[in-house]
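Quick one: this structure, given as structure tokens, is what I'll be asking you about.
Here the complex is missing a single protein chain, while all its other protein chains stay put.
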Amino acid sequence: MPATTRAAVLRAHGEPLVIEELPLPGECAPGAAVVEVTCATLCATDVHLWSGAMSFPGMLPLVLGHEMVGRVVAHGEDTRDALGRPIKVGDRIGWSESTCGHCHGCTVLREPVACANRGYGFMQRADAWPYATGGLAEHAYVAATSQKLLLPDDVADTWAAASGCAVKTVVHAFERAGGLRPGANVVIQGAGGLGLVATALATAAGAGVVITVGAPAARLDLATRFGADVTIGLSGEPADRVAEVMAATDGRGADLVLDMAGAPGVAAEAVDMAAWGGKYVVVGTTGPRPDPVPLGTVMGKQLAVLGSLNGDISDYHRAIEFLREFRSFFAWDELFSEPVGLAGASDALAAMSRLEQVKAVVQPGLS
Amino acid sequence: MPATTRAAVLRAHGEPLVIEELPLPGECAPGAAVVEVTCATLCATDVHLWSGAMSFPGMLPLVLGHEMVGRVVAHGEDTRDALGRPIKVGDRIGWSESTCGHCHGCTVLREPVACANRGYGFMQRADAWPYATGGLAEHAYVAATSQKLLLPDDVADTWAAASGCAVKTVVHAFERAGGLRPGANVVIQGAGGLGLVATALATAAGAGVVITVGAPAARLDLATRFGADVTIGLSGEPADRVAEVMAATDGRGADLVLDMAGAPGVAAEAVDMAAWGGKYVVVGTTGPRPDPVPLGTVMGKQLAVLGSLNGDISDYHRAIEFLREFRSFFAWDELFSEPVGLAGASDALAAMSRLEQVKAVVQPGLS
Amino acid sequence: MPATTRAAVLRAHGEPLVIEELPLPGECAPGAAVVEVTCATLCATDVHLWSGAMSFPGMLPLVLGHEMVGRVVAHGEDTRDALGRPIKVGDRIGWSESTCGHCHGCTVLREPVACANRGYGFMQRADAWPYATGGLAEHAYVAATSQKLLLPDDVADTWAAASGCAVKTVVHAFERAGGLRPGANVVIQGAGGLGLVATALATAAGAGVVITVGAPAARLDLATRFGADVTIGLSGEPADRVAEVMAATDGRGADLVLDMAGAPGVAAEAVDMAAWGGKYVVVGTTGPRPDPVPLGTVMGKQLAVLGSLNGDISDYHRAIEFLREFRSFFAWDELFSEPVGLAGASDALAAMSRLEQVKAVVQPGLS
Partner (left out) sequence: MPATTRAAVLRAHGEPLVIEELPLPGECAPGAAVVEVTCATLCATDVHLWSGAMSFPGMLPLVLGHEMVGRVVAHGEDTRDALGRPIKVGDRIGWSESTCGHCHGCTVLREPVACANRGYGFMQRADAWPYATGGLAEHAYVAATSQKLLLPDDVADTWAAASGCAVKTVVHAFERAGGLRPGANVVIQGAGGLGLVATALATAAGAGVVITVGAPAARLDLATRFGADVTIGLSGEPADRVAEVMAATDGRGADLVLDMAGAPGVAAEAVDMAAWGGKYVVVGTTGPRPDPVPLGTVMGKQLAVLGSLNGDISDYHRAIEFLREFRSFFAWDELFSEPVGLAGASDALAAMSRLEQVKAVVQPGLS
């Protein structure tokens, strides 16, 4: 195990990341591992953390990146993956947020996403043990309390990395919705990484009319290649978008609306776009501010508004299996930009913030 | 069958009802019946329709009252109840809103409450055929498209009347919530007719802590007699009420929150009162105006916000069976005021609007 | 409306059908219609009724055929389809079994398949009013109590006819299973009409490994063209088939097993093929004799064994929408044999009984 690792460290919101050498824990605890990060993909949360749109007191310095895969360079005693398989040096693994295993959420609810002590990369300062847990580093420490998964060869590094947050979030949202009946009409609000993966998943699941709402136009084109039957831009009024959905669904609306956008005001649109008895899964919303929701319509159409978080290792596992199963159905690689090294990560974040890239790719080993 | 019927007619919102003689249809269509109304109970909707808080163009003149029971005085060919039992002159029946049986809601969704052509009493003008379908009349016409139910003797007239809207609405809301696990903690927002029945039903279903939120104090006392472990008044701040719920539930919140109040602002309280993974059933909300809902919390606690309408004949049947089963568990009669005749109906509506009565009772045959 | 119709009448089990002229009701009741049958498809039940393997006292004479479409030649007052659309002469319609609308199954359970008075074609003797309701006749009477559906042009006659029983039964079975998660592994027991449609539907719904078990080889080839990843013949031992399923599913078994075969002994195989927590939907079973089921395994893997009937008009509607949506995904026409006239129906039944045809097609108007 190396003693230190090169990392791109966020020291001040909005400033370029600083390339530094961070310590690594000297040894792996039982169940833990140290990996060489072969690929990290960036998600909107990374952009918000970088810009400071999302911030927590005392969070900096920080190594960004919570979507990544790595090759094991060291591991502790009895380190296994989530399916019980022993993990060896050289193995390629992905992993999930750490959970404590002994809180009400972990034990009674049996919902790792409800863990009272859930650990995210962005809860981990770069100057405190175990230092390097984020993706924008050459090596990362994977705690015993993070469930790991040995990765199959036919799932590319970028795909597996993106499964660590984006793909598993989408998988989890469909689970929350109780799956999809073949032929059901689906609206996806948002054409970013989440929205595009959701478009593909809805298509794979045999949806009827798939409608993706978002911007810019290039992403809507991509949505079409991922299976959207109808795409709707953001230039018109909400009522126009609702009318387009109704026109595309024989006037009935969507059986399932997935908010993958999180912009203010999408909730009211979602409720109006939903069919009688439909479901509206809230994924993208962030922030503590209440949104206006037409509850009279929620009641009148007997809708179900379902909150959904980003998922756990079971969703991660399903995400990987989903990508394997449908690896040749969609041009997954179109989601990802050309890889850059750690030195290019700051520019990649900026490009994503300008919506020029869907998902930036960082290969920390690239010079 | 009588040719006419005495009725209390709403001719102008906010004005006393006018006692008039209305025509009755000369004959019963196949499946239809004419009943002598033995008891009508009033619900908040009646008060809103009377006051004009709820109004539709061209709705007047109108016979109010959509909670009632009657004794059959005439019926058409092959008139049966919802369980297939023939209906005879002299039978005591309750019935539900009429539904068309051949719309998407009736046939594909199999949800009578989603019927595109659902008929309510308040959709029926008193000067158009079949004239008298409301409860505030000595006789009423029960259409073939209204499902009827022969009533068991051990369910009182008032109880059965109230099942036509209030009790079945509560039963339906619990169905929408997927039932209740014994020991689950429940918050009921509202201490009117709906809230009190919901308090009793939660208690009967083995809820853990039952918390009723509402006013005035006399109704909260009644809530306690209907099983509430904790009651919370409306004088404090929303945050205080949320804190009381948390204190009563080991800090976890309620597994189920039922909005039986419909007042603006209750949604945000409901979301804050809910436990992780909890359900919030929206029953009471009316009006087209969006309410502020903290969707970030809906997502963060993976809540389910479920709209619920007032139910169909299956809920009515379950309501009657529920009242039979638990007839001696609760002092149901405390929900109801002393019966008045048609001439007393205006005063009863006014008293209900001042929250002096929970459910007013009108016996049209009383002089 | 014609006064009589040519029909192929079953007068003795196992004997050729007799071509006769049957009376038609002289007029259409409100909500009823008379159609010219343009296409009937035959299902296994027809074969069993013909051979006498399935028989009821006093059922003969009978017009076989409960999968058919027709063009309206007359209709009663206010005849509408299940979506409320008026039905006119010349319209092309399908329809479902008749249901009474006023029994516990219809009203409280809201399950038309639970109707205590459900009417099938094979409950209708050819010598009693309304005489001709089966598919093997030039004209058929469609009762008011049968829900009707106007058919879209892009669904072929054979497809729509088969939706009247086979396709809707499959759709209903997936509904009973609560849908299918993308990537879920599915075993379909049976490679007849039901099994092949189920294979296609599982594929369309994004199943992972789809495994079809049945015979003969030609049907398994067809299963492969309908999306089966693995097919298993019936020559081996049950344990061999279970082992093949385990091998194809990483040793976990199938998340969903659908019995579309109904042969004795398939239940034990189904239970052994199921994954922990899996579902096994019982569709094909007939007859009153108990089957041996390893309940210890049902308990040990926490399986759900779910009975499923053939569906109602909502399933029929979904079947039609499913075929439209996936009309170009599968070679649906391979399910159907060359059409014959009424005179060819007896030979078609015999051919089906020898498994030489999946679904025979009868066009009563063919000479």
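The letters A, B and C name the chains in turn, as written, and every chain counts its residues from 1.
By our rule, contacts are C-beta pairs under 8 Å (C-beta built on N, C-alpha and C of every residue); 3 or more make two chains touch, one makes a residue touch a chain.
What you see is a predicted model; the values in this text were computed from it and never measured.
Trainee: Report, in label order, the displayed chains that the undisplayed chain touches.
Mentor: Across the whole assembly, the hidden chain touches A, B, C.
Trainee: Can you tell me which of C:Val186, C:Ala267 or C:Val361 touches the chain that was removed from the display?
Mentor: Looking across C:Val186, C:Ala267 or C:Val361, the contact with the absent chain belongs to C:Ala267.
Trainee: Given that one chain is not shown, which residue among B:Gly70, B:Gly208 or B:Pro294 touches it?
Mentor: B:Gly208
Trainee: For the full complex, which residue in B:Pro30, B:Gly183, B:Pro216 or B:Gly265 touches the chain that was left out?
Mentor: B:Gly183
Trainee: Could I get the residues of subunit C that touch the absent chain, sorted low to high?
Mentor: Looking at subunit C, the ones touching the missing chain are residues 104-105, 109, 111, 113-114, 176, 252, 267-268, 276-277, 282-283, 285-309.
Trainee: On subunit B, where is the contact patch with the chain that was removed from view?
Mentor: 174-175, 178-183, 201, 204-206, 208, 318, 321-322, 325-326
Trainee: Pick out the residues on subunit A that sit against the missing chain.
Mentor: Residues of subunit A in touch with the missing chain: 80-84, 100-104, 107-112, 116-117, 147, 312-314, 317-318.
Following the convention adopted for this analysis, only the chains that are shown with their structure count from here on.
Trainee: If every chain is a node and each touching pair gets an edge, what shape is that graph: line, ring, star, complete or other?
Mentor: Per interface graph, the chains form a complete graph.
Trainee: Where the centres are mean C-alpha positions, what is the separation of subunit A from subunit B, in Å?
Mentor: Chain centroid spacing, subunit A to subunit B, equals 44 Å.
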